[in-house]
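The structure under discussion is supplied below as structure tokens; questions concerning it will follow.
Missing here is one protein chain; the remaining ones are kept as they sit in the complex.
As written, the chain order gives the labels A and B, with residue 1 at the start of each chain.
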Amino acid sequence: MLQLKNISKNFGGLQVLQDVNFNVPQGGIFGLIGPNGAGKTTVFNLITGLLRASGGAIEFDGQDIGKVAAHKITERGIARTFQNIRVFKEMTLLENVVVGMHDHMDYGFGSVLLNLGGYRRIEAQARERALELLSWLRLDHKAQMLADSLSYGEQRKLEFARALATKPKLLLLDEPVAGMNPAEKTELMEEILNIKQRGFSIFMIEHDMRFVMGLCDRIAVLNFGRIIAEGSPDEIKNNQEVIEAYLGKEDSE
Amino acid sequence: MLEQQLINALSLGSVYALFALGFTLVFGVLGVINLSHGAIFMLGSYAALLLVEHLALPLWLAMLAAMLASGLIGLAVDYLVLRPLRARNAPHLAPMIATIGVATILTSLAQGLFGAENKRFPVGTIPEESYNWGNLHLTAVQIGIVVISFILMLVLLAVMRRTQLGRALRAIAESPKAAYLLGINVEGLFYLTSFAAAALGGAAGVLVGLSFNAITPFMGQPMLHKGIAVIILGGMGDIRGAMIAGLFLGFAEVLTVAYISSDFRDAVGFGLLFLILLVKPSGMFGKVLERKA
Partner (left out) sequence: MTELLTSIAGTGFMDWWDGFWSTYNTVIFSLGVNAMLALSIYVTLSCGLLSLANAAFMGIGAYAASLISMQTGLPFPVALAAGGALPALVALIIGIPTLRLSGVYLAMATLGFGEVVRVVVLNMDITGGPLGLNGIPLKTEWWHIVLLLALTLYILARMRRSKIGRAFEAIKEDEVAARLMGVNVAGYKLLAFVIGAAIAGVAGGLNAHYTFTIGPGNYAFENAVEILTMAVFGGTGSLVGPTLGGMILTLLPEALRDFNSYRAVVNGLILVLVILYLPKGIWDPRRIRGWANTFSRRKTQAGGSN
């Protein structure tokens, strides 16, 4: 579904990614792991158009998306959440999710001004769908509350709901359980599995090995900007290079 | 003729560069556009004037004292206005709007205290000498401006590049949080930067005051506009860029006045600004990397 071919990225003199190749298959959960600073978030930034690759190509559903502008990436069917949660704090949960539907709300300025039927109907539908998405994540009872008033874990779930509102085919999750306690992590694991069962493909960056091993169908490992392994969780667990990459890091600290 | 214009341009450009330095320093380290920089520039000029008029200080001493005074005002603005905004993580428009307010207050205060008319330095304060070198005519004031500006700029560059302090400032410019975790006294350095930037702005004010011998409460505004053009031209937060762009603007203005029309002099800065935003928004030398938290 999503293919990175020989991707490289440098910032000035700093080579952040080199020869990155992997495939994210459709359906299922794909994980990208690696020590801090390996370049994982950069990969997401490249896919979503926030950065342009220095070399190589990114293909989604067979089409090159390397030059697609960031605000058009949802049109292609890719949505993303952020490592440091970026919900719209002063908007309600409902409003947050409705923003995700922005692209799919097709009414014109005239319709807005004259409060015409098209505008009303589309707005009503959007609210209904938003409420539905919130209910998937069991946040619907808080729909009218400000996003700011949610707990960390709930805000994370809100981000999911908002991303789902963009009707994505592929969901990019950037360190979804960063900063959470074990109980929250278990709950989120369930939510992610639910989302997968509803037919969305998921590509996740994470640090928490147990989380990743428990959830992902396939995993790629990034170290110092290069992919050093790709395979099933079992294969990765027993891969010598991967073990060294993680342990080696600890030795030098 | 051209060489003479170049001399004038050098003098003008040096002051623009000096002014822009303070401005870009605050942006680079504090991440804030301090729109009261123009007002502080103006107050520096008045400070020197008052010290000469009322205390009969020699010019060089008045200038140093004026720099100190401006620095303190800049520090006060940071402490009273910018610090509370930092503390509560205010949206990025807040410091801009607040410093516009500060500029307005300072300008009106100056108007109230000193009146709106042009003030001049007492007769005899400003050195009258001039030198002729071939076809070129240089006044002592012009030489002084260029020399003093360049000295201050080079000192700043040296500090930034070769001292521990400079390294700390550059670390903060890249990421205040990381700098803090490294044990750097970020808040203290914010105060220091505000002080230094304002002192430089005040110095520019004194030099401009001497150069045109016309000090008014409103001289800060047009300078601010040019300062903005210079820092965007040179790349925001880039010190060397500010210096070069300042000189560039000086040249552009002088040449416009000489060969096109003096009416459009003040519009040159904006024109260049607009052009650069169209073509290379990160400025002539800037590589505006996203500032991390």
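Brief remarks on what is shown
FYI, contacts are C-beta pairs under 8 Å (C-beta built on N, C-alpha and C of every residue); 3 or more make two chains touch, one makes a residue touch a chain.
Computed from a predicted structure; not experimentally measured.
Within the whole complex, the absent chain has one touching residue among B:Tyr79, B:Tyr131 or B:Phe274, and that is B:Phe274. Residue B:Ile100 is the one among B:Ile100, B:Ala178 or B:Ala214 that touches the chain missing from this view. Listed residues A:Gln18, A:Thr74 or A:Gln155: the one in touch with the omitted chain is A:Thr74. Counting over the whole complex, subunit B has residues 33, 35, 81, 84-85, 90-94, 96-98, 100-109, 111-112, 221-222, 224-225, 228-229, 232, 263-264, 266-267, 269-271, 273-274, 277-278, 281 touching the chain that is not drawn. With the whole complex as reference, residues 48, 50, 70-75, 79-80, 82, 86-91, 95, 98-100, 102-103, 105, 107, 109, 112-113, 115, 119, 123, 162-163, 165-166 of subunit A touch the missing chain.
Rule of thumb we're sticking to: only the chains that are shown with their structure count from here on.
Centroids of subunit A and subunit B (each the mean of its C-alpha atoms) stand 45 Å apart.
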